[in-house]
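Take this structure first; my questions come after.
A single protein chain has been removed from this complex, and every other one stays in its place.
Chain nomenclature is as follows: A, B and C, assigned in order of appearance, with residue numbering initiated at 1 for each chain independently.
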Amino acid sequence: MTEHPNDYIKPELMACCGAREINDKDRVIVGTGFPTMAANIAKHTHAPNAMMMQESGSYDAIPRRPALSVGDPCLNPGAAMIGGLVEIMGMFLQRGWVDVGFLSGSQVDKFGNINTTVIGNYDNPKSRLPGSGGANPIGSLVKRVLIIALHDTRRLAEKVDFITTPGYIDGPGARKKWGLEEDNGPWALITNKAVLRFDNETKEAYLATYHPGTSVDEVVKSTPWDLKVSDDVHETEPPRADEIRVLREVLDPNRMIKIYEGRGYV
Amino acid sequence: MTEHPNDYIKPELMACCGAREINDKDRVIVGTGFPTMAANIAKHTHAPNAMMMQESGSYDAIPRRPALSVGDPCLNPGAAMIGGLVEIMGMFLQRGWVDVGFLSGSQVDKFGNINTTVIGNYDNPKSRLPGSGGANPIGSLVKRVLIIALHDTRRLAEKVDFITTPGYIDGPGARKKWGLEEDNGPWALITNKAVLRFDNETKEAYLATYHPGTSVDEVVKSTPWDLKVSDDVHETEPPRADEIRVLREVLDPNRMIKIYEGRGYV
Amino acid sequence: MNKVMSMKEAIETHVNDGAFLYIGGYIARPPFSAIHEIVRQKKRDLTVVRSNAADGFDMLIGAGCVKCFIATFLSLGFYGLARCYRRSIESGIPHKIELEEYSNLSLPMMLMAGALGMPFLPTKDMVGTDLLNVKSFMGDNKYKMIESPFDGSPTLLVPALRPEVGIIHVQQADENGNAQMWGIGGDCQWGANASDKVIISCERIVSRDVIGLDPSRTIVPDFKVVAVVEEPFGAHPGYTPGFYDVDFVFGSHYQQASNTVEGFEAFLDEWVFGTADRIEYIQRYIEKYGYGQFKNLEAGFGFSPPVSYEY
Partner (left out) sequence: MNKVMSMKEAIETHVNDGAFLYIGGYIARPPFSAIHEIVRQKKRDLTVVRSNAADGFDMLIGAGCVKCFIATFLSLGFYGLARCYRRSIESGIPHKIELEEYSNLSLPMMLMAGALGMPFLPTKDMVGTDLLNVKSFMGDNKYKMIESPFDGSPTLLVPALRPEVGIIHVQQADENGNAQMWGIGGDCQWGANASDKVIISCERIVSRDVIGLDPSRTIVPDFKVVAVVEEPFGAHPGYTPGFYDVDFVFGSHYQQASNTVEGFEAFLDEWVFGTADRIEYIQRYIEKYGYGQFKNLEAGFGFSPPVSYEY
């Protein structure tokens, strides 16, 4: 029997959900926080040959402390290869070598499009956000995009104010029309309430699993579009003992992951 | 009074002619043999800040023996920068940083076009030559091309069998039409009989100076087109004592330059 | 040709009002000393470019130095929001900068194209998104969509960038400007080489002989360089691999100060206008934060295996 400790917090569950989407030997482009933890949980459990890279130029780094940015000093010593943006974003990503990318956004819509540019009008914004950075090319070019988002009717949207990063754009056929690989794109949308996946035909996000403590109804009500529900919808598997052990003992002994609770991931 | 030793050989005179075309601070892309010797004579005499590079990737090398190829081992230790073809041919040359390039060819025509591809018909050649290598981009992109050639009616041609490297192509306006810098191009054609320069209007090579031991008549007769002669045509200045000293004492103590005599440079 | 000078002289001589600047760094090696000097000298109407900008760019914007920004991202990341940037865009304080936005693939490629003498190049990102729907000072030359002449597929072309001056901070350089760097690169090599002239800020000046012992580490050749400034600790509060760590405490201090206009101005008065140069800046740092914290930033011991270029 797989053990499932009871004392996990929601960000830990979300990190585990991310980890389970990573296959052995996947090449994963990570940022900091959730993505790094998720990828590392995978590497320490079922995907020992998963390889990570940061857009700043570091490949297969061996950080001795949690990286606090994608250019963190701890990503230098011990890495297998260090170049710059052209190597990682061009030679690895644009050339088609990157399997998985993690993205988060202030707004995410039903087609998995992400907004990290602006809330409100572009020229007279309510709130100016950081911009694309690496998000757009990662969303455009990795095989499977894992999206992390808060689940409420403000963060999820029928339509984002600004498409910074393409998901399935305006639906079936759109990626192909723009010259993007049709089979690539958003793979799972991991929120603090559920895991949504994307329908092969309609390209819309649908409910796959709901986290312990919520329900199909609550998730549907928290979603601003007419959320379809999978026929075999079920509860998300809670963090397993081995996942939790890696997270708390190896990756994040100071439990920095708790800061995500403060950001609403509860 | 400038001293002019009498015991020079023709290749030494030609190397000195090349050296005199190099200004202080020029960036010079060199191969082996003549070009390297010419550039180094300049650096050791009037152009101490001339900088040399080889297309293979080496910039400001400090060879301890004469380089026998553009990728010679002696171009590694002590260089200021080593990259590869993309750095030298792209970042330095295509970006417009290279002032002078030396080229030679089996055929050179009156517009300074050079053939290093094929004698005879391309598909059924009389003689297959090595091809462009770096010659075409050097001829296309340096500010001043110095051409080294044997002076006879076979090596010089009204029209080359194959334009490997552009001079002024088919005359005035042609470089501009093709998107090349109009002011760049062949600067001097240094042969074993003379120095030819290129007319600003017609873009044709004309006789500027004839080497000691030849005459205007002999040069004109050895040239297969109707060679124009400069109003102030005069004898080429023989190698100066300081040039000869650098060449024999510093650059080429074994006088490897003599092999050019065997190749017809007499 | 010895190009060694002070940062004051380098910025006075080579950065004019209205200039187009590439300013390197990627948390690693931001040329912060140069940024402070640009603020100190009150340069105006600059166009600035870098992929993934952070606190240094926020400061230039807040100080009113920037007119146009060719950008992909500006955030203070772990520290929090980039307040000067947001005040400029949201409220026009001190003025609204003009913004041309690309991504962390397309922008490094545009710098690479500039460095390699290409007029433009194709990239595969940005298509299908609003990044193509907003254009600013680059107008219709922000990009072009074409059908590939090879296979007819829709292809995005982005233009090469050729800044007038590139400013980077590296580990070491010689007096002529041959500059050597190792560790995380960001877009430094391409940005510097895209530029017509380069200001090198470095942790240490070494002899030409030392450069020649490992020429594969050189990322900028001397002939592009117009100034070499020996500026130890010059990337602080960013880091330089092999020399010092990121200063999280100071980074947070800046973020908190910059939450208000008053706080930002007080920060500049204390750390930029109130210090004449990097020496005074470090002096103040040690006085305020203590030599212990300063010393703690110093990098641990590391040692790469020597290699030989001999034959």
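Convention: a residue touches a chain if its C-beta (ideal position, glycine included) is under 8 Å from a C-beta of that chain, and two chains touch if they have at least 3 such contacts.
Keep in mind that what you see is a predicted model, and the values were worked out from it rather than measured.
Note on the chain not shown: across the whole complex it touches A, B, C.
Listed residues B:D26, B:E55, B:E204 or B:D252: the one in touch with the omitted chain is B:E55. Here one chain is not drawn; of C:D58, C:D214 or C:E230, the residue touching it is C:D214.
The omitted chain makes contact with just one of the residues B:I9, B:I62 or B:L180: B:L180. Among the residues C:V4, C:I93 or C:M118, only C:M118 touches the chain that is left out of the figure.
If you put the missing chain back, the residues of subunit A touching it would be 27, 49, 51, 58-60, 62, 73-74, 76-83, 86, 90-97, 141. Mapped onto subunit C, contacts with the missing chain fall at residues 109, 116-124, 141, 144, 146, 148-151, 153, 155, 157, 159, 171, 182-183, 185, 210, 213-214, 216-217, 239, 241-242, 244-246, 299-311.
One chain of the complex is left out; on subunit B, the residues touching it are 32, 55-58, 68-73, 75-77, 82-87, 89-90, 93-94, 113, 117, 122, 125-128, 130-137, 140-141, 162-166, 169, 174-175, 177-180.
Keep in mind that, in the parts below, only the chains that are shown with their structure count from here on.
Taking the mean of each chain's C-alpha atoms, the chain whose centre lies closest to the overall C-alpha mean is C. Among the pairs B-C and A-C, the greater number of C-beta contacts is found at A-C.
Put simply, the C-alpha centre of subunit A and that of subunit B have 59 angstrom between them.
Within subunit B, not a single residue touches two or more of the remaining chains.
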